[in-house]
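One protein chain is absent from this view; the other protein chains keep their places.
Chain IDs A, B and C follow the sequence of writing; residue 1 opens each chain.
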Amino acid sequence: MEQPKKIAKWREKIHEIIYGTHTPEGKLFDIILLIAILYSIIIVMMESVKSFDEKYHQFFNISEWVITILFTIEYGLRIISVYRPKKYIFSFYGIVDLLSTLPKYLSFFIMDSQFLAVFRALRLLRVFRILKLIRFVGESNNIVRALNNSRSKIFIFIFFVLIISIILGTIMFLVEGPENGFDSIPHSIYWTIVTLTTVGFGDITPQTAIGQVIASIIMIIGYGIIAVPTGIVTAEYTATKNKMANRTDSSCQNCGADVIFSDTKYCRKCGHKLDEDEK
Amino acid sequence: MEQPKKIAKWREKIHEIIYGTHTPEGKLFDIILLIAILYSIIIVMMESVKSFDEKYHQFFNISEWVITILFTIEYGLRIISVYRPKKYIFSFYGIVDLLSTLPKYLSFFIMDSQFLAVFRALRLLRVFRILKLIRFVGESNNIVRALNNSRSKIFIFIFFVLIISIILGTIMFLVEGPENGFDSIPHSIYWTIVTLTTVGFGDITPQTAIGQVIASIIMIIGYGIIAVPTGIVTAEYTATKNKMANRTDSSCQNCGADVIFSDTKYCRKCGHKLDEDEK
Amino acid sequence: MEQPKKIAKWREKIHEIIYGTHTPEGKLFDIILLIAILYSIIIVMMESVKSFDEKYHQFFNISEWVITILFTIEYGLRIISVYRPKKYIFSFYGIVDLLSTLPKYLSFFIMDSQFLAVFRALRLLRVFRILKLIRFVGESNNIVRALNNSRSKIFIFIFFVLIISIILGTIMFLVEGPENGFDSIPHSIYWTIVTLTTVGFGDITPQTAIGQVIASIIMIIGYGIIAVPTGIVTAEYTATKNKMANRTDSSCQNCGADVIFSDTKYCRKCGHKLDEDEK
Partner (left out) sequence: MEQPKKIAKWREKIHEIIYGTHTPEGKLFDIILLIAILYSIIIVMMESVKSFDEKYHQFFNISEWVITILFTIEYGLRIISVYRPKKYIFSFYGIVDLLSTLPKYLSFFIMDSQFLAVFRALRLLRVFRILKLIRFVGESNNIVRALNNSRSKIFIFIFFVLIISIILGTIMFLVEGPENGFDSIPHSIYWTIVTLTTVGFGDITPQTAIGQVIASIIMIIGYGIIAVPTGIVTAEYTATKNKMANRTDSSCQNCGADVIFSDTKYCRKCGHKLDEDEK
């Protein structure tokens, strides 16, 4: 009976280090993990640059192995220490953690040069590890709330942008035609999105007079309707901010109703005069 | 007398399915129509890609016939079941529905290869069917209201943008001239719109020092005045949102004054205490 | 004594037609002038297109003469009918009106082909006639007020944008150098403005790794700081709008103080209770 207790204690300790952020060990673990993630991403990036890969191939290889082993240990400890391992394994972060660990191992089994392309793709999945960084950003801020509130409106806006792009893209295809680079409707729609969002690559440009007039209309539409998402987010954010601004976490002494705003003088439910120290 | 009654019932039933959205049959009809519209648009797009058209020409042809017949039936049922057929036929959606149905039939009568270009254009009109999708988006939201309120201001803004473009485009034509790609005033104005809206294709760029200085001024103007439509829409949207926020449609039982905000406790005119169920 | 009276009456009549907008004749005059301005601008534009000029040179020439004569008559009538002719002649619109009339006459005196370039420039000044169109736009709207209020802040913003462009442009010149297209500091600054305002022509692009990193920083700065003018204009416009929203044009019956807001119940100066019908 002694043994399991000891193990339980160990598991608790590990859990505290990995998931906790208040103890010094927990903080240290988070910082080491953060550095490891950033380092692994930089390695993946540098490896894709040919001149670097030729020079430092050996160094990149070793670095990858070190990181893969580190991530494997971390993955193992997470499974051991978590209370419901299955829930973790099939959670979003669980799958990301697994996929971040796999690529190098796969390169061990698949030595065939034909699978190299697929293998390379898998290896690059590790870039998604950067998503772990999001954990370090507080998620409970007003922007996220504002974006959540305006989500449905922004979807309608994007849907509207797409409809405009499809209609105007089709018109541009008819007006300009394949001889001016608008060689199919999907390609014309792509060009319209490029123009409407004011990106403007310039690889395809309208050559006919009518085409340039329509392009001008698309550009002015794009220039103008950016006001819509901006207006939505601004209004939602201002509303969220104001709501949060003078909020308090107290309740009425008389009827127990919650007191939302800090400048409340009387309970909004029973009219009881609130004491200064109650809020 | 039995017959007409039956027909009337049938018409009512069809009307409910086509125009109603609350019964299960109405919902099913809407979803099938939505899929058919999206499918027809995708077919039109894919057909415009040469490599696809060569491979799957037969498949595209059959698909188009199926959709054309479906849309014809739908158009017929709409005319039959609607209370005032003439009003529907000449309404915006009525014309769109007709134009969406026609192209394939026209291809039947016009076999002459000379009319192929015109025919192709007509066929593409079906892309406008996507406008039907707008029906699925609630139109009674605050954004539309805000845009409607700020319409006249946005027109003045667009008018102002056009004046700036005409003046600065003319100056650019004088400064750069045809030797640097600014080969006519309309073309220079087009370039100015491209630059002012921060699209910047880069097919024509100023080459002289003075031209680049003026281009810089155009760009900074364009970068700055985007604030104007954004400011207008944001202000209007915030106002609309606040007005709509906690609105109610009741009135005071005592004096008949309208109660605007749902959190009102006492009538703002006579001070009568409002009942909970009154609002 | 009869004669001068008649002339005075005539002058008054002409003044009413030209400057007034309430009488049917005044409205008609405004519409004719508007069409003439637009027509003259379109002629100038079309004339700059070589293929059009070759075909319709005679037509353009006659059109210009008609418009020049029309504008000359208008200019003459304005001077005759205005109460203080000198003030009009040296006013902004007076000079624009004169400059709009001159070009064609100058082409009469200057036949020398050497002066053709200068002459062409003068002729194009007529485009500025479009500024007359601004007269038709109500100037007393809230946007203009908001822009006026935020003028000084927007100048500081533009000044700040220019400083950033100068510093980052110089750094880009050092990093990329003439071999990558950044052939002088002014040219590099021009490129930085192109990038910062998110226009991005793409005629010059950074080729070195460090150059691309700095370019990325410039782009993100440009993408982010657009929030500043937008924020300023939105805030000013909202403030102006709110101030104007429930404004009234009455005054206190007791002390004569002006009553600004329509929901005022008591005079803010003397405390006199305002009647409903006073507002």
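Observations on the model:
To be clear about the criterion, a contact is a pair of C-beta atoms (placed from the backbone, for glycine too) under 8 Å apart; a residue touches a chain by one contact, two chains touch by 3 or more.
As the structure is a computational prediction, the values presented were derived from the model and not from experiment.
Among the chains on display, the ones the left-out chain touches in the entire complex are A, B, C.
From the set A:67, A:82 or A:232, the residue in touch with the chain omitted from the display is A:232, counting the whole complex. Set against the missing chain, the residues C:82, C:102, C:147 or C:226 yield one that touches it, C:226. Seen across the whole complex, the unshown chain contacts chain C at 153, 156-157, 159-160, 163, 166-167, 170, 173-174, 183-187, 189, 195, 198-202, 205, 209, 212-213, 215-216, 219-220, 222-224, 226-228, 230-232, 234-235, 238-239.
Even with one chain removed from view, chain B keeps its contact list with that chain: residues 198-202, 230, 234. Seen from chain A, the chain kept out of the figure touches residues 41, 44-46, 48-50, 120-121, 124, 127-128, 130-131, 133-134, 137, 141, 143, 146-147, 154, 157-158, 161, 186-187, 190, 193-194, 196-203, 222, 226, 229-230, 232-234, 236-238, 241.
Keep in mind that, in the parts below, only the chains that are shown with their structure count from here on.
Under the touch definition stated at the top, chain B and chain C share these contacting partners: A.
In the CA-based superposition of chain A onto chain B, the rotation angle is 90 degrees, rounded to steps of 5.
Between the Cα centres of chain A and chain C there is a gap of 44 Å. Looking at chain B, residues 157, 186-187, 198-202, 222, 226, 230, 232, 234, 238 sit in touch with two or more other chains.
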